[in-house]
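In this view, the complex is presented without one of its protein chains, the others remaining in place.
Entry: chain A
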Amino acid sequence: MTITLRLAWRNLWRHPRRTWLTAAAIAFSAMLLVFMITLQLGAYDMVLDNSLRIFTGQMQIQRAGYLDKPQMRTTIPDARRLAQELRRATGLAAVAARAQGFALAASGTRSYGVPVIGVEPEHEWRVSTLPHVIKSGRYLAAVDAREVVLGAALARNLKIRVGDELTLLGAGKDGSTAATVLPVVGLFESGNLDLDRQLVQLPLVTFQDVFSMDGDAHVIVISGDSLDDMGRALTLVGAHMPAGPNLVLLGWERLIPGLKQLIQADMVQNWFMYISLIVVVTFSILNTFLMSVLERTREFGLMLALGARPLRIGGLVLLESTLLALMGLAIGIALGFCIALYFYFTGFSFPGMKEIHAQFGLPGVITPKISLLTLTLGPAVIFAFTAAASLYPALRIRRLAPVDAMRTV
């Protein structure tokens, strides 16, 4: 250990109580930030994962322009074969083709305009949670079965139940009339009101038959094994894009931009709070550093007299503040990590949260996201602020003259 480092470390312990109090302030804010950020990003992941799993998937292959103007004729030809090739080439299991249309859904007494989705039932359960949230009846049996499932809320509105028939009337890809009557085999309740009030699903081959699709579909929905796996999955799919006419790969940010904006807005709001906390802590640290420098003016004068450059003494002050900050941050990160780890295993919840989350189909608890980023992002910002705070006392030393400084009592 160099003398400078020893000097800096021992200087910290001239006033142990003051050092511990300052370190505690840094540690507390670091702990709070680590916990809040792991929780915040854990909540984002939960909302995102849940949103993507319900229906959208992590990414989709579409014909260029379909996202902005979803027309029946903007299709992917031979989509089931493309999806199959993609599964084989990428090794990703969660790949499913879908066709999407719009129809008038009618029961004996009521009718509503609804989106109608043709799905591959044998693959759909991997990209969507809807097959898992069937509240009554069952999910679609086969890709060519002539049957439908629909949202429980829509069924209530249409006043139909499992076993009743649903009439669909729409326009086919070629402009012809698409009409069919299919038995309702199941009702799903996803917790997402938009889906539960509107969505009708039927097997893809049946959809293609009713809507004159000739084996076409509109999207190929793809998901990685988990949210963390999304980057790898995106790269894999990008490298094995099917050679189709004008196909594009779209990530979830393009598919549901509103969700990204929501997350960003929430993030900004939270960071405003975090920065406010950090600024308060920074002023307390600045006070400590200033006190520490002012009470050692005579000693700095001695060092200057011995030939030390102000820059070197300023460096010593910066080193002291760095050691103090690192000590506080290490304690804060360790405590924050322990708290986050505890809730990682038990799940974080507060009274009433389960009921609120249930309304949106979200899990009853939030699992903090523990990663290098979530553990170090907040502390890194605190470190930057404390470094900035210690610059002022360090720069004050530049103004010291040895003789004046040594006269200081």
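Note that a residue touches a chain if its C-beta (ideal position, glycine included) is under 8 Å from a C-beta of that chain, and two chains touch if they have at least 3 such contacts; residues count from 1.
One rule holds for everything that comes next: contacts and distances are computed from a predicted model.
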Absent chain [UniProt protein name; select from "Catalase-related peroxidase", "3-oxoacyl-ACP synthase", "Thioredoxin" or "Macrolide ABC transporter ATP-binding protein"]: "Macrolide ABC transporter ATP-binding protein"
Hidden partner chain, touching residue among A:110, A:132, A:309 or A:354: A:309
Residue among A:11, A:100 or A:386 that touches the chain left out of view: A:11
Chain A residues touching the omitted chain (full complex): 2-4, 6-7, 10-11, 14, 298-299, 302-309, 312, 401-403, 406
